[in-house]
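Subset of chains shown; positions unchanged.
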């Protein structure tokens, strides 16, 4: 039986471990037949899992807090990328040198539901409130909107991806990292499953396969790159090569492991920002598969 | 009477919707019950109203421009053979390129204000209006055209003036019913342009609000916005439909007579 | 007096004549068609039709023989067949000098009766001559209906509007296709008189199915018959038009026309 895994977005170096597990036959070794589907909207996959239309989905930790607060039956079962990737990016040669310069500026974002919270936290120390800036949903045209000068900064840009992209286009960017600007650290990419189906034995095998793939990736970055582009020729370009390298240090080496305190801390942050009403016990939405 | 009927329809729908959510025990994120939506509508009234205004303006301006451009294009295309031969394929192509496939680019070119949404409504509305009107203009029966040409020949030879008069007094009146048909379609699809525009880049509007609600799994707010959008679109449609009926009395007459006769 | 009846009254005040080319010499014309073919079927051969300047020429013929087609060729509604010739007595082209009344009334459905009469002026961008239109409406007995749409008119009333519209134009050449066919005898009688008066001095081709009408109005009468059709020699009844149809001399011509209609064409 096929295990359907919804990616968070199109295939990119963030998914390297999954691709390698597939190409290297690690999934097969664990008795898994995995089908990976890239969605068009990153907000869909968890909902589809909650609705029972897919087995696993890649999502973001902040989203998970929002979703369980809204009653979606989801649980995190593994971590893909254990640090935030999200960052606030401006043009390196532009007028913004510090976050304090953002007052009265336009900030583009791709709606994920929690950008305002992160921005609020990042800007508060500089005495800037959300009313002092203009937020513009630019959907997924993050770097183009910045490059074309339609916005002064973007939030939601991935430091491993958008930064490289801008550099290649000849407009290098400057990133401000949320975890350095007052936002608690969190897991950028996690795997969620429907909380009613946690006894599916394939999930555990899947997480094990993931760990194996991560080890291979860390040990053999060159070969991993070749495996990565083997069946995704369209990814074989400068951008992905550089993004691949930038992403390498960020993969969770122990995908199954859960730092409950970290989750709790972030939930508290979300509550303080008014995004969720109550702080649920961590084990209601994140577990380590036994 | 008509209002009553609409109210009953709406009531029935809500009932079906309610019982659907109740019977299937659907979770809120799949389909919130009408009550929950009503609640969201009430508690977020200000927010929704504010965003609805943005969208309304986008729709109205887009509709207006779409109608004007559509009608002018149809007349030009029908009046000048070269225009038709060279421009018409472009027109189709402009449709074939789904506006919102280039929407992200439009936003890059035009910024994140009203402009790209209006351009998108315009692009979407433009086509049905043009095709409808053009069809009507081309269908004018030749006998009338012949007669008109004859009548004009005895005047001084002023090509442009004659063409204008031909359109004003013969072709356009003949094509009005087809134009009306096109305008009806346009009115119904006008909201699409605005919403797509908001989707690819905006800082307010119902589409923007829906995206937010969707991302935060606030399905109730999303449905509330959707409801407001639908009501807005329905009102727009019926207003325009009504206006068209008033503007084309000789067609209305026909239908009235007809229904009178059938009722025998 | 009821408006309906005003068509039936002898006319006292003439239509104000604002004709631009008043006094211009009438133009005659000659049409030669080698043959007229529709969908491979030859309708007419060797037609040679002359319209004398300032005269009313009547054309009769069996249904489907090609009368309306000739009219449409003259009006350039149909492309002239190959090897056809159209010459005018003054050598100028016919274009722009024709008034035409179709066999169907061709009223504009959305326009009022008055607007239907004014359409020519409007199309040309001239000031609509409402006075003339109202006078004509009075003559055809439809004053009361000036603001009615064609929908609300009877068949005969529509035809009268179409007639009035063709009389609105002051073109030197007038082509009329069965202009009185939907009218009762009395109305027809009065409108024939109106037409005779208003068309005086103009060159007219009038298609009709009523031999009496041809005898009343025609300076020259042609019968088109046979298959393919050929034109009879012209009949030229004596006397000024409109003639009195009870005249005995006309009765003889009447039989002559009927004979030709019945299919023994006298070659032209």
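We just call them A, B and C in the order they show up, numbering each chain from 1.
The rule is simple: a contact is a pair of C-beta atoms (placed from the backbone, for glycine too) under 8 Å apart; a residue touches a chain by one contact, two chains touch by 3 or more.
None of the values given here were measured: they were computed from a predicted structure.
Composition of the entire complex, written as a formula in the shown labels, equals A x1, B x2, C x2.
Following the convention adopted for this analysis, only the chains that are shown with their structure count from here on.
Shown here, the protein chains touch in a chain-like sequence that does not close on itself. Note: the chain lying farthest from subunit C is A, by mean C-alpha position.
Nearest to the overall CA centre, using the mean of each chain's CA atoms, is chain B. Computed from the mean C-alpha positions, the centre of subunit B lies at a distance of 48 Å from the centre of subunit C.
With centres taken as mean Cα positions, subunit B sits 39 Å from subunit A. A straight line joining the Cα centres of subunit A and subunit C is 85 Å long. Shared contact sites, meaning residues of subunit C that touch two or more other chains, are absent.
Counting partner chains per residue, subunit A has no residue touching two or more of them.
On the subunit B side of its complex with subunit A, the touching residues are 27-30, 104, 107-108, 111-112, 198-203, 208, 211-212, 214-219. The touching residues of subunit C, when paired with subunit B in their complex, are 75-77, 95-100, 102, 104, 106, 108-111, 119-120, 122-126, 149, 151, 169, 171. Within the complex formed with subunit C, the residues of subunit B that make contact are 143-144, 146-148, 150-156, 158, 161-162, 165-166, 168-170, 173, 176, 248, 250, 253-254.
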